[in-house]
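Note that this complex is displayed minus one protein chain, with the remaining chains in position.
Showing chain A:
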Amino acid sequence: MGGVAQGLATQLSLDPVVIRLMFVLLSAVNGVGMVAYAVLWMIAPKQPYKGAAPPPRDWSQLAAFSAIGVALLAFGWLTGASQGGIGMLPFAVGGIGALILWQQADPERRKNWMSGAALSMRKNRVRSLLGVALVVIGGAGFLAAQGELAQASQGLLFTGVVVGGLAVIAAPWLAGLWKELQLERRERIRQEERAEVAAMVHDSVLHTLTLIQRVAHDQREVTRLARAQERDLRNWLYQPAQDADATVAAAVRRIAAEEEDAHGVPIEVVCVGDIDLDSAGKLAAMLKASRQAMVNAAKYSGSPSISVYTEVEGEEVAIFVKDRGKGFDLEAVPLDRMGIRESIIGRMERHGGAARVRTEPGEGTEVMLTMKVEKA
């Protein structure tokens, strides 16, 4: 009629006549056939299957389904539930649901399910036997209880036993499915990680190497590029992901990175302890002062590298910026040079902190900043 029998036959590698007969039989018995036909007609894909030739008939599958079908039928016949109609409805719904699932699943996965179930069946013979026994007991009890309809509670009990038996049988299969799901998830996470590494290598490392080749004649620029890339990689590998504007340590690292980039002098940062930036802006001012100290060291000291040490101990925050450059005579700095006097010392004092500069010609320079903040 609707081509349903034809389609189903192709799907199951059966003669369409058999299917048609089955539908007729089912319809004749209790009308389930009609319903199933209608549902299948609605959900079945209209396009004929155009892939490779249908795989060989799966006898085990077919046998299983036939067995279930026969059992259900016999059950309905014996209990007389088919006449009642209502009692049969859940079975019909469940069966159709299973059919839909089966029909939607791709052949590969179906085979997986089947082989997995079969394998676990074989592996857990005891469990399977137990399950089957429970189902049989439950079924028998249910049938017996049917005779005495009044004792509905007993019927419920046996229904419980049936459900328990089915659960025992299905458990390994469900567990297998769950495991498969987990495996799939893990694989996906791994792939995402791999993609992230690839992106890092591609976007930044390869890019930098290309740039270095292009500016190979400029030693300073090459060093700067290599340092910047090294820092990037290190942060990515070793540093906790931090919001650069949330804590002192993160902010100092960011400032050092920016100044290192701008001036091409390596700045080594060591941080001990950490604290969130305060809302009053005291630490923000301190960070500005530390940036000025780094800029001075990078620009004027001639030092090959600069050390920055940040320490948070309770409510005390200290930042040290040290170079091994030429140093200078603090007294001899003209009054109009704003760098140290205003941007560092003045700024710290305005915000309730302190700054000390220790320097001597030829001895390098160290700027020491301290600030007390209330912990939030």
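As a convention for this text, contacts are C-beta pairs under 8 Å (C-beta built on N, C-alpha and C of every residue); 3 or more make two chains touch, one makes a residue touch a chain; residues count from 1.
Heads up, the rule we're going with is that contacts and distances are computed from a predicted model.
For the omitted chain of this complex, the UniProt record lists the protein as "Response regulator transcription factor", which is one of "Cytochrome c556", "Response regulator transcription factor", "ABC-2 family transporter protein" or "Biotin-requiring enzyme". Screening A:D218, A:E268 or A:E315 for touch with the missing chain picks out A:E268.
Those residues of chain A that touch the chain absent from the view are 234, 237-238, 240, 266, 268, 270-273, 307, 309, 311, 313, 320, 322, 324, 366.
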